[in-house]
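Below: one structure, written as structure tokens.
Complex shown without one protein chain; remaining protein chains in place.
And now, chain A:
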């Protein structure tokens, strides 16, 4: 349950990073201009995660959802920084 919620947050925040011009500039990536249906994933994936944790165990749902958001944010930030470093070294 926790892992699944984490995966949903990773997907949501990954998409958020890919839609954020400042993040794209940092990684020196071109503007990806994702289709709107994909961009909606930024909001849908976290909500799916919330539904799953509530369905699994409502008592811990908010704690797990907030905690996995924090963990996913750190993972996405580190992966994005590594990606930017790799792309920079290739140029």
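Points to keep in mind about this one:
In this section, a contact is a pair of C-beta atoms (placed from the backbone, for glycine too) under 8 Å apart; a residue touches a chain by one contact, two chains touch by 3 or more; residues count from 1.
As a working rule, contacts and distances are computed from a predicted model.
When the listed names "ABC transporter substrate-binding protein", "Citrate lyase acyl carrier protein", "Membrane protein" or "Imidazole glycerol phosphate synthase subunit HisF" are checked against UniProt, the chain not shown comes out as "Membrane protein".
Of the residues in chain A, those that touch the hidden partner chain are 2, 13, 16-17, 20, 22-23, 26, 59-60, 63-64, 66-71, 73-74, 76-78, 80-81, 84-85.
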